[in-house]
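Here the complex is missing one protein chain, while the rest keep their positions.
Just so it is clear, A and B label the chains in written order, and each chain counts residues from 1 on its own.
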Amino acid sequence: MSTLHTEEMTLNMGPQHPSTHGVLRFVVRADGEVMREAIPDVGYLHRSIEKIAEKVGYHGFMPYTDRVDYVCAMFTNQGWGMACEKLAGIEVPHRGEYCRVIAAEFNRIASHLLSVGAMAMDIGAVTPFTHAIREREMINDLIEELCGARLTFNYMRIGGVAWDLPPGWREKALAYLDHFDPILEEYNALISWNKIYIERLANVGVITPAEAVNYNLVGPNLRACGIKWDIRKDIPYSVYPEFEFDVPIGDGHWGKLGDSMDRYVVRIREMAESSKILRQALQKIPGGPVLAKVARNFKPPAGECQIRLESGRGDMGWYLVSDGSGYPWRVHVRTGSFAAMGIIQKLSAGLMIADLVTLIASLDVIAPEIDR
Amino acid sequence: MESLQILERVKNKFADRVLETSEKAPDPFVVVDPKSIVEIGKFMNEDPDLAMDCLSNETGVDYKDRIEVVYHLFSYSKRHGAVLKVKLPRDNPSVATLEGVWKSANWMEREIFDLIGVNFEGHSDMRRILMPEDWIGHPQRKDFVEPAEYHGISTVRESPIIRLDTKKK
Partner (left out) sequence: METLVQHLIASGAFGKNASPHLIAAIVVFIMSAVVFLGVAFPFAGIVSWAERRVWARIQSRVGPNRVGPQGFLQWLADGVKHVCKEDIIPDESDAPLFKMAPYLVMLAFTLPWAVMPFSSSLILADLNVGILYMTSVTALTVVGVLMAGWASNDKWSLIGGIRSAAQIVSYEIPAGLSIFPVVLMTGTLSMQGIIRAQGWAPQHWFLFANPFTFVAANILYISALAEGNRTPFDLPEAESELVAGFATEYSGMRYLFFFMAEWGNLFIIGAIIATLFLGGWQFPHVTKNVIAMNILEALTFNVKVLFLVFVSMWIRATLPRVRIDQLMTLCWKYFVPISFVNMIGTAVWVAIWPDGNSLMGYIMLAGAIALGAVFTQRVIYYLRRSRMEVYFNPTI
């Protein structure tokens, strides 16, 4: 039989698409269902936030940091605060640090819930998404009571947090955690042993530990490859050394080590760990002020510094260059999603188009973080 | 190892290529010769004591008289990090790519090329990443002036503030 004439299709998984997490575009060269390559094209959400910092000054930049990653806004706030504090040598009061940790860990749970729910929806099950959003709504209500906003919080300031915990909030938060822990078990039971999920997730997008480190993957993506690395434990900041918690890593239980199932399982377990930290923090929170005294026209000394913190998507690196004036000279955020996009082109060879969606969802890529 | 010790190692090995060091900064750094960045990078990656297996952050900074590319290196196995810097002239800044050593440099260098204008020699895919492909200029430079229009869309608009004294009926 003479060879058939076959052609590769070039498809465009365009910026408007129900399942890419944010405005992303992939140019997919596919041979039928199997892809040869998926070339990501980012930049649809570029708002030049880093350049805006040079215009609005140190205090004024805090709301902009929310928009760097709007699902994990507490962490971006904390990152900016920590960068300025490290450069200027400001110490955050103890209660302020506790408030920061509490807000951040609630945000981590909310972010992971959204990630897991959206991943389930991309795979086809619509129900876990609504259940995750239901839980997330309760966290949003709690945080709304704390700082007034549900998504872009602007809660932290340079030197601490803006407002103290409202009266009665502690009890509500503890009640929520009592409600949340069994729900997490239920979630796990619904999804993690479902044969169809396992078939869709296991052995898809396997990343070896060496590759993960070389491509600078961070956060749950890195831990799923078996590397036990968490900034909260390994380069401790804030008051994390005072809490006892574990760092879950992937173990290749359902497929190969470092596949999408591992990344999913690590996120579920991290939510349980966050809940542990929250309980300890809410029990142990000391009294005192929550905001250090920082000048209105804040002028850190000239120099540069880099801080790293463990955001919902991994190690977020904030690099700040100051020239001694009231406006930063250069701000740069290196986010986990940026690095994760870099590895997709290499991983996509040989996957099917359905797997590309699973891969993006399991890497927990958020578009504003990539483009800033 | 402490950052300072790491930088001592680098200084000892590449004495003539290390141009400046700074120990007092919150994150101590060394400035190296742009032509030897790949060699130094490889050394830091492969040396068993340094074992910098991760390029954690690569940033371009535009000072008024020069452009700097800052490399934050990190080692997961040894749990230590160090900062390298390269100083480039403002017109036609160009340095060799570190993509061969750390794959994470690929996208980060594309971003620096896009926004600051540093050309990385030997990069496999040197094109804009965040701005549109036909954009002219490098937005994060300090002397960047926004073009008046892009594809017929004006980037300037009249001030939307309505002055009460000139309000027409």
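By definition in this document, a contact is a pair of C-beta atoms (placed from the backbone, for glycine too) under 8 Å apart; a residue touches a chain by one contact, two chains touch by 3 or more.
Computed from a predicted structure; not experimentally measured.
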Displayed partners of the chain not shown (whole complex): A
Identified contact with the non-displayed chain, of A:Ala88, A:Ala120 or A:Val333: A:Ala120
Hidden partner chain, touching residue among A:Tyr58, A:Tyr197 or A:Trp318: A:Tyr197
Residue, one of A:His17, A:Arg36 or A:Lys233, that touches the chain absent here: A:His17
Hidden partner interface residues of chain A, rising order: 9, 11, 17-19, 33, 120-127, 129-131, 134, 138, 141-142, 144-145, 148, 166, 172, 175-176, 178-179, 182, 186, 194, 196-197, 199-200, 352-355, 357
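Rule of thumb we're sticking to: only the chains that are shown with their structure count from here on.
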Chain B contact footprint on chain A (complex, rising order): 42-43, 46, 48, 50-51, 86-87, 210-211, 213-216, 227, 229, 234, 303-306, 308, 315, 317, 319, 321, 329-330, 332, 334, 338-339, 341-343, 371
List of chain B residues in touch with chain A within their complex: 25-27, 53-57, 59, 61-63, 70, 72, 76, 79, 83, 102-104, 106-108, 111, 128-132, 139-140
